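Shown below is the structure under consideration.
Below is a slice of the complex: some chains, not all, each in place.
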Amino acid sequence: MDLLKIQSLTTLSDTQSERDHRRIAIDRVGVRNLRYPIQILDKANSTQSTVATVQLTVDLPHHFKGTHMSRFVEALHAHGPVLHVRNMGALLRSLRARLDSDAAHVDFEFPFFLEKTAPSTGAKGLMDYLVRLSAVSQRDREDFVPTVVVPVTTLCPCSKAISDRGAHNQRGQVTFSVRSEQPIWIEDLIRLVESCASSELFSLLKRPDEKVVTEHAYDNPVFVEDLVRNIASRANAEHGILGYRVEAENFESIHNHSAYALVEHRWAG
Amino acid sequence: MDLLKIQSLTTLSDTQSERDHRRIAIDRVGVRNLRYPIQILDKANSTQSTVATVQLTVDLPHHFKGTHMSRFVEALHAHGPVLHVRNMGALLRSLRARLDSDAAHVDFEFPFFLEKTAPSTGAKGLMDYLVRLSAVSQRDREDFVPTVVVPVTTLCPCSKAISDRGAHNQRGQVTFSVRSEQPIWIEDLIRLVESCASSELFSLLKRPDEKVVTEHAYDNPVFVEDLVRNIASRANAEHGILGYRVEAENFESIHNHSAYALVEHRWAG
């Protein structure tokens, strides 16, 4: 950067730093829908590469006219691509320092993959999930909330009970957020959800596997209500989970609308 | 509009009408993603009110710098809210006249509703579909293509054949476009598609209806391949249908991806 540019930088007016007189503090201000390549540390202690949609915000006291949007992007770059539960705090603190603010929020939403083994043939395939890592730093408090969005099979108990043959089933989707004493692996949250459905999903199933999966789902019917209750029961039994929110939505195969259920336990925001 | 405004209108430069020298004609130019309330004339000879997402375009000869975007919206307003197969030609001709062009394309995409009767209890409910009406006027030729997007149940024949009990099924979606000698009612296209699936969908089913629907689907398994072939067979047998394109996508209940099939017959564009 040559001298002329530095001079220009110095003399350009800084509208954002002007004083604001409306006396209205802003709860959250920043950038949203920013795509960024990241690497997630997974339970097997290796990293997987993925692409996140990122939201970064801070609070803004009432006397500042505006925040400096470019500093959010700079903080993200300075953080580097590797993201995991333990280093999100550093990004929060960097945002608070660069933006001179009392609170910072970050959200990363990204596809996440697990290798799965088909139940009969043992064929390997990659299943995709959507994961969101949200974290807040406010005064002395840090809050961290992982969310997994897990597609599952649900088979209707009523349809099975009343029909002479078959039972309607469909893809459902569970959105499960937790707060916990200790960091929880994304894989463990996904597995918890999958174990509560009529069946988990796979990307690769050969015919013998399809037979196992079909019969397993038929033998384990769940309403959308059962699904959220099964997950709630499992979460209640996990010592480290302090609170949770679980939503399930069934993309009904016999309707063009969804069945939906929600349970929250010791949950705020 | 007073004199001052008229004067202002006259003296404002008209950049769009300037001469262009790049010698590149534009195939289609206009407006897209315009929401507009419309009324569709249905088979029962009544109109249903809905909201369309509209695209209106014309061609632009190489020597004009730009089209006049506001005229598309004016043509739409002048056409009025009632839309049906027989009056789309008037809109096309109005666009060609107002924009002084040799070709015009219009597309209206909107939710469309049919009242359905549940198969056992006779309970009434409204099922929603997505419909697209596309029309082109080019020189002496007018072309009209209705498309229906129909959600259905598909039950997997392989899963049924290999499993001791149950069979995976799911919501699927068929996109069916036709060209025909005579205008075809949207209702008839939807009914044609629904008759080719494992089951049609309903918004309202009581338990006795759910039993009928479950068993009917189990008794009529279709692969995504069967679904498009059944529809193609039915379309081949309809005298008035000159050509068609049919796509089916199954939102598989055992996978997180879709199964997909396509058949085109005497189809271009």
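Order as written gives the chain letters A and B; numbering starts at 1 within each chain.
Everything that follows uses one rule, which is that a contact is a pair of C-beta atoms (placed from the backbone, for glycine too) under 8 Å apart; a residue touches a chain by one contact, two chains touch by 3 or more.
Predicted model only: the values in this text are computed from it and were never measured.
Of the identical chains in this model, 2 are shown in place, and the full complex in the file is built from 4 copies.
What we mean here is this: only the chains that are shown with their structure count from here on.
Averaged Cα coordinates give chain A a centre that lies 35 Å from the centre of chain B.
Listed in rising order, the residues of chain A touching chain B in the complex are 127-128, 151, 153, 155-156, 158-160, 162-171, 199, 201-203, 205, 207-208, 210-211, 213-215, 217-219, 251-257.
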